[in-house]
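Removed: one protein chain of the complex. Kept in place: all other protein chains.
To keep things simple, chains are lettered A and B as they appear, and every chain counts its residues starting from 1.
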Amino acid sequence: MTSTTDPRELTVGVGAGGLATADMVLNIGPQHPATHGVLRLRLVVDGERIITAEPIIGYMHRGAEKLFEVRDYRQITVLANRHDWLSAFSNELGVVLAVESMLGMEVPERAVWARMLLAELNRVLNHLMFLGSYPLELGAITPIFYAFREREELQTVMEEVSGGRMHYMFNRVGGLLHDLPAGWLGRVESTIEDVRGRLPDLESMLVGNEIVHARTRGVGVLSAETVAAYGVSGPIARASGLDVDLRRDTPYLAYDQVFSSGGPGRVVTRTQGDSLARLEVLLEQVHVSLDIAQHCVGVLGSLPQGPINVKLPKVVRVPEGETYYATENPLGFNGYYLVSRGDKTPWRLKLRSASFNNVSVLSETLPGNLISDMVAILGSMFFVVGDIDK
Amino acid sequence: MSDDDSVRTRAERGPERRGAATDNMSDRTMDAEQPEREPERGERGGLVPGIFKGLATTARAMVTPSHTAEYPDVLPDLPPRSRGTIALLEENCTSCMLCARECPDWCIYIDSHKETLPATTEGGRERQRNVLDRFGIDFSLCMYCGICIEVCPFDALFWSPEFEYAETDIRDMLHEKDRLGEWMATVPPPPALDPGAADAAEVTALSKPVRPGRATPPAGRP
Partner (left out) sequence: MSLLEVVVRSVVVLAAFLVLPLLVGQTEHKVMAHMQGRLGPMYAGGFHGWAQLVADGVKFAQKEDVTPREADRWVFRLAPAVSLVAYLVALSVLPLTSGVVGADVGAGVLFVLAAMAVGILGPLMAGWASANKYSLLGGMRAAAQLLSYELPMVLAAASVALAAGTLSLSGIVEQWHPLWLVWQLPGAVVFLVAAVAELQRVPFDMPMADSEIVFGPLTEYTGLRFAFFLLAEYAGIVVMSLLFTVLFLGGWQGPFAAALGWLWTLVKASAVAFVVIWFRVAWPRLREDQLQRLAWLVLVPLGLAQLAITGVWVVLTT
């Protein structure tokens, strides 16, 4: 409740004094229809107004970083896939890029553009998921079906090239596993056109809808300072005015070409920092990613014949040293801090996941809001619990 | 595609803009050709509330034929690379154990023993052969990563798009080699590759020069 005046105090005199009230401890989650996954929020509420909020995480901790330490760099891709499962390709990409940078490996151009295409399609998949689930939390039961239909079309395309709909396992150190199937680029292009053509249906349910505006405008405002202090990144940070996007600022793959002037890449920002801004950023990013994907399809169609990966030795050993490699995942910065002692397994592979920071800001944003606003804010803090807990 | 421009986020703007005195963020966008993407979020100009757009879309969706495929009456059309189950071509397997070693989950169980075959010619050497006793994949552990298939040097493992093998007892999820062999019938041929793909190794090998040190290449080799 931030759009009206300060909360008023109402003292009802009964007999000698006012009515005594007690604050109620309400646990939202870990099993709850609104928290995507097993996030637990321990709220202390006065009636419906939240006094304190404490996110309690760890229900989905799988020890990923420990499991990384005994697996080689191809097996790590299997596990890395699974922390942010909505954008699995981007996770894999981060791992192999970190390893390739330590090896000093040059990846063939075909692989670079194919990776970019798949990463951007993955971004669309991730954003569509939240564009569907966020209205569901607000009570609109239809946009999720429209969003999931588009996801299905894109997942079909991803399945054709990699074999998986969600966990692609397609990135390898040095490139991609297989080359693209014949006719696939044409199918990607027509799918992008179809998805773009049906996006107005999804948007018409959200954009301009007065009820959505009433639920999200001015709700959960995050200032740019809070965002920077907590390390929030991705669409949430950009919705608060922080103009940071690793694809443009520390480009990897061929993003420097795409984000240069005249290219299809654009950094989408808003200044209001409320839930509506976050929703708008997501919607617009879908358009931008579809543009980038289309551009990549064009480039891939025009590249000369070439390999899709670098032939690796039987055992891939990463030389001693360490590196931190961050990519712009759909949810934010996704960084891998790789420490190697020359083995074929990493000594330490620490995962900097976007959702962890995105969720940590809840304890500051939620107090003072009503429980309904809590749901609106929670839904707009796009996170995946596997990403928080690893 | 809807010709109603107003449903687009770009054009969907009213005159109000909450608190954004300067829209300097969009100044930093690199692409000057794109239309102005102002974060305007006021009410739509006009008398019809925006909520009616939602009504119109749902009404239109109602009269459009549904895109649902009624599984299990209609089976999905899965691409060849689809990762449904793993099939074993037993005669190719030499029990090299590479797949079992590389599996991140250690869900492949291989037992084999060595057999000594007598010499086929007089005075010849006895041959040793690996005989596969047991090859089991525990699909309750399998993460469908495909490393085993990728790593097999003898093309004994293949992906198959079959996915309907759910069981009520988890122990039945451990497929032994006869069941894995049955999946072979469902393995599709690999898809043809994009014209931009590099030529296959068999094709490029033809153009490689003959290795020095041999007067004539052995029969059967390029």
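One rule holds in what follows: a residue touches a chain if its C-beta (ideal position, glycine included) is under 8 Å from a C-beta of that chain, and two chains touch if they have at least 3 such contacts.
Model, not experiment: these values are computed from the prediction.
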Revision key, fill the gap. Full-assembly contacts of the left-out chain, visible side only, are chains A, B
Check your understanding: Who touches the missing chain here, A:212, A:338 or A:366?
Key -> A:212
Exercise for review: Could you tell which one of A:37, A:55, A:135 or A:174 touches the chain left off the display?
Suggested key: A:135
Practice item. Write down which of B:66, B:121, B:168 or B:207 is the residue touching the left-out chain. Key: B:66
Point to revise | Absent chain, residues of chain B that touch it | key: 51, 54-55, 57-59, 61-64, 66-68, 70
Review point. Which residue numbers on chain A touch the omitted chain?
Key: 1, 24, 26, 32-34, 47-48, 135-142, 145-146, 149, 205, 209, 211-212, 214-215, 370-375
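In the analysis below, only the chains that are shown with their structure count from here on.
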Exercise for review: Express in whole angstrom the distance between the two chain centres, defined as the mean CA positions of chain A and chain B.
Suggested key: 22
Practice item. In the complex, go through chain A and note every residue touching chain B. Key: 71, 74-75, 77-79, 110, 140, 142, 146, 149, 156, 159-164, 167, 169, 177-185, 196-197, 200-201, 203-205, 207-211, 213, 217-218, 241, 243, 248, 259-272, 276-277, 280, 283-284, 287, 300-301, 303-308
Review point. Once bound in the complex, which stretches of chain B touch chain A?
Key: 1-2, 4, 6-10, 12, 18-20, 23, 25-26, 28-34, 37, 39, 41, 43-44, 49-51, 53-54, 56-58, 60-61, 67, 78-83, 102, 104, 143-147, 150, 159, 191-199
